[in-house]
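Below is one structure. I have some questions about it.
A single protein chain has been removed from this complex, and every other one stays in its place.
Chain lettering (A and B) follows the sequence in which the chains are written, and residue indices restart at 1 in each chain.
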Amino acid sequence: MKKIVLAVCVCVLSFALVNGPVFGAVKEMKFSHDNSEFQEFWTNMGNASADEVGIQAVPTDYETEVYKTKVKVDLPTGRAPTVFKWWFGYRALELLEAGLIADLSDVWNEVGDNFAPGLKEALTIDGVPYAIPFLISYWVWYYSKPVYQKYNLKPPKTWDEFMSQLALLKKNGVYGIGNTIGKSRWTSFIVFQEIMYRVDSDYYNKLMTGKAHYTDPQAQQAMKIWKDMLDKGYHAPMDLDYVEDIPRMMKEGKIAYAPFGDWYGGIMQQQGLVPDKDYGVIILPEITPKGKGAIILEVSPLCAGKNSGQLDLAKAWLKWYSTSKSASDLLWGLRFATTTQITPDIIKKDDPVLAAEMEMLKKYPTKLIRFWEATPVEIVEHAVNELNTFRATPGDPMAVLKSIEAKAKETWPKYKVKY
Amino acid sequence: MAARRPNRENAFLYIVPALIFVLIAELTPVVYTIYLGFMEWDVINPPKWAGLKNYLRVFSTPDLLNALKNTAVWVGGTIVFSVGLALVIAVLINQVRLKSVFKAIFFIPATLSPTVASIFWSRVLVSQKGALVSIFELFGGSLQPLITNAKFNTFIMIGIWTWQYLGINLILFLVGLETIPQEPIEAARIDGANSWRLFYHIILPLLQPIMLLVVANAVINSIRMFDIPWVMIQGGPGRSSETLAVSLYRESFLLFQMGLGSAIAVVISAFSFLASYRYLVSIGGGRKR
Partner (left out) sequence: MRFSIVKAVIYCILFALSVVWLFPLASMFMVIVKSNEEFSSLPYWGFPRLKSFVPNLSHNIGIAWKKTHIGVFFINSVIFATLAGVGSAFLASLAGYALTQLKVKTPQAWFIGIFIGNVFPFQMFLIPLYLFLNYIKLYDTRIGLSLVYVGICVPFALFVYRNYAYTLPGELFDAAKVDGASKWGSYIRLFIPMSKPAFLVIFCFQFIWTWNDLIFGLVLSERYRPVMTSLSKLQGQRGGVPPPILITGAIIASIPTVIILLTMQKYFVRGFTLTIEK
């Protein structure tokens, strides 16, 4: 009994002694995000803004699904997060339509030059720019240099060449494509997307905006191509995880290609791979001429909650974020070339693979939005499930398309689109 | 003798503190959830009345019926392995020395949080450069993808769950075995009953109170079990290994259909309550006389 009383006293004492942090004259600003692995990064960012403009951004991290819920619960109330990381496209549309995120036109007018052209448009819906970019990435195909060297391969110039490469690799026991379920169910749309827009990029856009159907011939063609690749065993085992297993196996020469946004370079380097020595990046050739010159763009934006009561603080902070050198340096630490302050020379010095990619991108002017954000959430979530079942156990592609089509028919009316 | 004041009100005071805490932390959320089950709410817009629609959807949507089936598999698997095997091990441990060592071995996994256990299992044990795969490779074989195989990933996950949960049941059974009255057992032994008869006809019935507690608890916990199927494969591939606990998470926090998620939660709880009802009312009120 005495032990328990003692324990309780110790606790009460600790309670009293360990206080929350005490801030000085700087203003505190709440910042929310869903990448716990970046908590230190955002803390450093918050300290930098405190030093430079007297605004201490206090970051709080959450697990992704919980994060989405909490932010949505808070946005209509006074607890709305001042600045928070979100998703663009349709995932921001619902917030904008509900009047929950702020119009950032005045911020863009002041700092727009710090970002590459076209980004403002990507973050604008119905004429309202609603976000500042955090992470900008284009979706490319990473390849293993050891594999290329061993089998004397070069970046394929035609789709057929790519297919022959995969066949050759398969014969030699190398997995062609690292696109697996692992711990990330969301990756199931990637290969479908990559093939789809290379068949017809215009059709891809129409499909995303409800002007084309999942049962159309173009989609069927894409699914047939993918099924063929799955059946021939070009994919790596579905259990692999993309953060650790795929980079390691690419270094060991067991996996040849992996399609990801170019933020994947940072992950590769974290796993100990050296850019240009262990891995490189290519953009796959188109399948038909209608798929030429297009590339998938993904933007992770920072939005400001309209009801936070600290909107001025948010805008001031975002302006600092867009223009400060310290902010850009911190971003580059993660290998995110977000602002124009990260010049091609810097990129070339620190990450030659990214620099090479930037050069390649000049030939791909058509920017398409990533599937995850390009079309309503209900369709995406359903499609992701169906495609996961499909890539784990490839069945009838038409059945998958019909199922997604049914979901689309059910969903589009909610968004006032005649389907 | 003067009439005594009735005990009832004073006795009630002893219950009140517990009641207040539970009211705040659990009962009010329960009422809120039941209420939400009758609504359609996507969190950013105000809730709309939906009547019984959500509750009906739980029993008519194919994906949710599949989840119901998976949940039944989990409950069955838990009872057979986590409870049945625990009983066997408890009886065995009772016969040998080194009891504390064995108890510790089986119970340590139960002290791990689901977060830590899932880190161990998904990151190290089941992953490609993991312990299990590497052992197979040492002997020249290769292991097919385990977790993404829709046919048996549920059983593997039940295995992981058993690894964690068996320890708790084991301790409870050991406690039960120690506290049952020894006289009937001694008497039966003197009468010459063999071990199997002893166990089946004497010990097992005496263990009934503890057995009810363990089974009730096991059913409740296995119906609610969410962390393992979610962390390992998010109820996939697709939705094939989804249990109702995963469904409710998916509907609520992925698809923002709070009403449907709440309805699923209420249905799960109703099952749990019905399954454990027998235990809950079996111990009569008042004290042993």
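Assume a contact is a pair of C-beta atoms (placed from the backbone, for glycine too) under 8 Å apart; a residue touches a chain by one contact, two chains touch by 3 or more.
Keep in mind that what you see is a predicted model, and the values were worked out from it rather than measured.
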Task = Using the definition of touch stated at the top, determine which of B:39, B:58, B:83 or B:268 touches the missing chain.
result = B:268
Ask   = Hey, which of B:52, B:175 or B:204 is the one touching the hidden chain?
value = B:175
Task = Give the residue, chosen from A:118, A:217, A:272 or A:309, that touches the chain omitted from the document.
result = A:272
Key: Touch list for chain B against the chain that is not drawn   = 6-8, 10-12, 14-15, 17-19, 21-22, 24-30, 32-33, 89, 92-93, 95-96, 100, 102-116, 119-121, 123-125, 129-131, 133-135, 137-138, 163, 171, 174-175, 178-179, 209, 213, 217, 220, 224, 226, 245, 248-249, 252-253, 258, 261-262, 265, 268-269, 272-273, 276, 280-281, 283-289
Note = Listed in rising order, the chain A residues that touch the chain left out are 1, 4, 7-8, 11, 14-15, 18, 20-21, 35-40, 60-64, 66, 69-70, 73, 79, 184, 243-244, 248, 251, 263, 266-267, 270-272
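The working rule: only the chains that are shown with their structure count from here on.
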Euclidean distance of C-alpha centroids - chain A vs chain B, Å = 37
Task = Using the touch rule from the top, collect the residues of chain B that touch chain A in their complex.
result = 43-45, 122-123, 126-129, 144-150, 231-234, 236-240, 249, 252-256
Remark   = Residue positions on chain A within touch of chain B in the complex are 65-66, 68-69, 72-73, 75-76, 94-95, 98, 100, 180-181, 183, 185, 237-241, 244-245, 248-249, 377-378, 381, 385-386, 388-389, 391-393
